[in-house]
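Of the protein chains in this complex, one is absent; all others appear in place.
Now for subunit A:
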């Protein structure tokens, strides 16, 4: 379980997130919704350790941890970015195996086997040797998911997973997220698309623009 207690984030003297409390149970999907500018993405960036919070605590399974400084290989938060941010100079396979080999010190063999299993699972087995520019948006997103999963995260976060895709791909993303949920993956999805959020979520969290 991931738990946020009294999280506060300010940019300058503008408070974006004020004393926020939030829980995500293991294996559940949490949708974070709200109008643009409300701080959804900022909240996700705090959870994923890309922004330093000004106050508050994070707990994973009851253990306190700081995503901003956390460098151990446990309590990992995986991220699928809005624009996927694949590494254009690496093949699909290399995109996925880079971090497991360099950070988790897996052998090349082991990492490739695991990557191939993920690619097969995500219907990408034929694309292992392609470069990101050769893929469609939906394929890039699945590679980004595989890349994040290869690090065996406790929680997988998505920033606006539908916004860079064709509208008719929305259901594909829903299926994907539900499929990972069936595997027991805890997921946090930031989106401004309410219908999409309701379709996938066990819990909804509404972020309101801070009036203060």
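Heads up, the rule we're going with is that a residue touches a chain if its C-beta (ideal position, glycine included) is under 8 Å from a C-beta of that chain, and two chains touch if they have at least 3 such contacts; residues count from 1.
Operating definition for what follows: contacts and distances are computed from a predicted model.
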{"item": "Omitted chain (choose from \"Heterodisulfide reductase subunit D\", \"Transcriptional regulator\", \"Glutamine ABC transporter, permease protein\" or \"NADH dehydrogenase subunit M\") - UniProt protein name", "value": "\"Glutamine ABC transporter, permease protein\""}
{"item": "Option touching the unshown chain, where A:36, A:83 or A:163 are the choices", "value": "A:83"}
{"item": "Hidden partner chain, residues of subunit A it touches", "value": "48-50, 71, 73, 76-79, 81, 83, 85-90, 98-99, 102-103, 131-133, 147-148, 151"}
